[in-house]
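Please see the structure below; I have some questions.
One protein chain is absent from this view; the other protein chains keep their places.
Chain lettering (A, B and C) follows the sequence in which the chains are written, and residue indices restart at 1 in each chain.
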Amino acid sequence: MNKYSAGIVGFRGYSGMELVRLLSAHPRIRPVLLEHRSDSEDRPLPRNHKGPARIPCTADAVRQEKLDLVLLATPADVSMDLAPRMIAAGTRVVDLSGAFRLRTPAEHERWYKEPHTASGLLEEAVYGLPEFYRDRIPAARLVANPGCYPTAANLAVRPLVRSGRLDMAAGVVCDAKSGVSGAGRKPSLKTSFCEVTGNFSCYSILDHRHVPEVLINSGVAEEAFTFTAHLIPVHRGILETIYFRMPGLDSAAAVLSLYERDYAAEPFVRLYDPGRVPDLASVNGTNFCDIGVRYDPATGRGVVVSVIDNLVKGAAGQAVQNANLLLGLPETEGLL
Amino acid sequence: MNKYSAGIVGFRGYSGMELVRLLSAHPRIRPVLLEHRSDSEDRPLPRNHKGPARIPCTADAVRQEKLDLVLLATPADVSMDLAPRMIAAGTRVVDLSGAFRLRTPAEHERWYKEPHTASGLLEEAVYGLPEFYRDRIPAARLVANPGCYPTAANLAVRPLVRSGRLDMAAGVVCDAKSGVSGAGRKPSLKTSFCEVTGNFSCYSILDHRHVPEVLINSGVAEEAFTFTAHLIPVHRGILETIYFRMPGLDSAAAVLSLYERDYAAEPFVRLYDPGRVPDLASVNGTNFCDIGVRYDPATGRGVVVSVIDNLVKGAAGQAVQNANLLLGLPETEGLL
Amino acid sequence: MNKYSAGIVGFRGYSGMELVRLLSAHPRIRPVLLEHRSDSEDRPLPRNHKGPARIPCTADAVRQEKLDLVLLATPADVSMDLAPRMIAAGTRVVDLSGAFRLRTPAEHERWYKEPHTASGLLEEAVYGLPEFYRDRIPAARLVANPGCYPTAANLAVRPLVRSGRLDMAAGVVCDAKSGVSGAGRKPSLKTSFCEVTGNFSCYSILDHRHVPEVLINSGVAEEAFTFTAHLIPVHRGILETIYFRMPGLDSAAAVLSLYERDYAAEPFVRLYDPGRVPDLASVNGTNFCDIGVRYDPATGRGVVVSVIDNLVKGAAGQAVQNANLLLGLPETEGLL
Partner (left out) sequence: MNKYSAGIVGFRGYSGMELVRLLSAHPRIRPVLLEHRSDSEDRPLPRNHKGPARIPCTADAVRQEKLDLVLLATPADVSMDLAPRMIAAGTRVVDLSGAFRLRTPAEHERWYKEPHTASGLLEEAVYGLPEFYRDRIPAARLVANPGCYPTAANLAVRPLVRSGRLDMAAGVVCDAKSGVSGAGRKPSLKTSFCEVTGNFSCYSILDHRHVPEVLINSGVAEEAFTFTAHLIPVHRGILETIYFRMPGLDSAAAVLSLYERDYAAEPFVRLYDPGRVPDLASVNGTNFCDIGVRYDPATGRGVVVSVIDNLVKGAAGQAVQNANLLLGLPETEGLL
């Protein structure tokens, strides 16, 4: 059976390395490395190591190699530069950066504090959360792969919003914690070993650029939603503790039924028994989003715990899920 | 200058070891180790190591040694057994367990799921948070040293409650994270290295036994308060991210002024510039509680970040602070 | 294609969990969990989790289920009890403990400090290091899966010994470092998070029970071999730094050629360019043993760095490699 071929830009970064790992084992897609300027270094490799083919990251090379699609594991500014050129070269693009996730140049500028330099593509870009937009992804030329935090948050929050029973005065609080690989591979003091080990810190309080992705896709109102990010001293994994009030239910099982309704058939969303919750180890290295619920009928207050591996369901794994959809393959191919 | 002497029970546990460390350097109090049955092991020591004196943990020995006070770094059931006997032996007690922190046997049984076996002492026990009860501690026979989570939470929450401006419908959410030493030194699977490293998990969602200490001492209403605990893969430190709504303020500085009013003269509470927040490394090894605030005037939603070292301000350091008060010493003696 | 079935005893331990992981993805072998008394706990699982079948760990059940082989991921004393009974029940056994790795009861008792209770099987047991004993393993009834340290050491040391050029007066020093999972999953103070994190320690200096496995299989003389073990604060991985003197070579490449001669066709031994060495991340999660060499022609002194994942090539992966050989499958099946 012939394999499709997918170019990877940014293959020395953490998301890019994970894309290489996943596609090297994928039965239907073969990775091709696209060499682009990069700050990162290679790791030493055994002498007989045979990795994927490498070609220059140019429109010509993409055309000549007949790549079926290109995965951009690059910073937003690089993605805004490359995405239009790759599409013009006749390939389809899954972009893992934040470049094409919002709906308008103004919205982008508000949260990213910089003007959008490829705004012509914003309207057609499809937000690549298959659990929400499975029907629109296959026909897209450009898929905006969701942010890591919003993936865990959207899957956890939308069923609550859709129930119509949320106490909006109480609001929804999302206390999010991520491993360090979420900050990328470029060296910085904030991600230096000695600054991170033995430490735990809070950042982007109330103004994280991932917030609008949650508002748009979960439907929670901006004034009701509070989000804060934290850095866990681990390589990978995101755990979000989400607080809400939904009066009138009699148990955690009643909350869980909202999730069962939405996700019963989802291959990558797993639910836990009422009162049980997952941790990072539950999903490490997998494309699952695991969700558990606690609820206190006396106060109507509840807590949802949503976990993913930020490099898999939060980045490379979801990109492969989107690639499968774009190429007409089974959505779980190479991901279980 | 003569030194007071303080017995330490449970000196092989993490809080106990920290008590030994602090009192060995204390200019006015000398530690005496009280040997009690224990599951923990000693670490190997250099040949010429000279530690504090060791005596049996009996009323007779305490009397004979004329200990000025006894610090119990023991599980609650051991403390309920030892505290009455130590007091009967004529010494005063600072208890680091949860045994004497609540007000009634019923309240204790509700949260600790076990009957109180020394309830005669509950009424006279003074809650040892000096920032709140400095006037009552010096005369106490029994000081209930606060829990680690409640120390960070009470100092952060009470100024908000006292302002009278909290939106009670929004509630107060306390998302608390602690290093592993908070679980004690007794080996268990949950605190084994391989289960904890690379992981991050959530526990005691909505039903942590530290909750009532926050309700009682901060004044926040039970139905408005949500608390969840998490395990950080670090040795020590607590960071609490506290969410509230307080409409009508114009900036984080206005929130901070509530803290300045309460804590301007406090030696162990430190505030950060509006928008800046501390992390675990800010307080590691110290007796400080560091507090920072963010606030969004558009929504009235705010976030307080409160951090302590769980073994110092959350346990042994606070116990020394209480010991200083009991003995008429300057409150900061041996702690700066 | 029909699958063979392999029973796993001790599936809640770290090696056992790794066996389950590997065999669950193995195309030709299906895992069956054998319930035996155990100290470890299960982790919480998603509601719809479907793991392998579970049957009691009895001879009857093994017979009835027609297991093709049984993998014992158990302590040595349990293995000495189970191995004879499983063989009597008509299945073949791969034992991951130290029970059957040495040659005589006396040798076993010298190093393990306890008498051997199934010594009748010692003689027929085959040491399961396929790179050395590939021809003898397929016909064995009982395979003694090598220890983790000896796997990395034997593969690194034997080519040096075989060269006949080692300076025996200089001796061979093996400074070995292992992640914490090597100590098993049973909780103990030595493997508690707070005792291990931020720490690094040395143990079993000059008297580790893994030493005789290296002497027997690499051929290095006991009086020339020094071995010391260390605990690295990581979950998994072994790195051994091996010091030797081999006068008269002109470069690291000359040392490497000894390894090329032995391992050119080995699927699970990888070599590095002269002067380059692997680290734990090179082999994490894989069945590879990676080897790199440095050499100083001026002094004749050299260093070999040998790394494996202690849970894969050092335990479960090698057990699967042995299982493949026992069942006549390609040796790499399910391991690449």
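The rule is simple: a contact is a pair of C-beta atoms (placed from the backbone, for glycine too) under 8 Å apart; a residue touches a chain by one contact, two chains touch by 3 or more.
Not measured: the values here are computed from a predicted model.
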item	value
Touching residue (missing chain; options C:Pro31, C:Gly237 or C:Gly314)	C:Gly237
Absent-chain contact - pick from C:Ala88, C:Cys202 or C:Leu336	C:Cys202
Residue in contact with the excluded chain [from A:Arg165, A:His235 or A:Arg276]	A:His235
Positions on chain B where the hidden chain makes contact	43-44, 46-49, 197-198, 270-273, 276-278, 281-282, 288, 290
Hidden partner chain, residues of chain C it touches	167, 169-171, 173, 175, 177, 195, 197-202, 205-206, 222-223, 226, 228, 230, 232-237, 239, 241, 243, 245, 277, 279-281, 284, 294-296, 298-299, 301, 303, 305
Touch residues of chain A, complete complex, unshown partner	14, 40-41, 180-181, 185, 187-189, 191-198, 233-235
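The definition used in the following text is that only the chains that are shown with their structure count from here on.
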item	value
Chain nearest the overall C-alpha centroid of the shown protein atoms	A
Whole-Å gap separating chain A and chain B, where each centre is the average of the chain's CA atoms	39
Distance from chain C to chain A - Cα centre to Cα centre, in angstrom	37
For chain A, residues that touch 2 or more chains besides their own	197-198, 277, 281
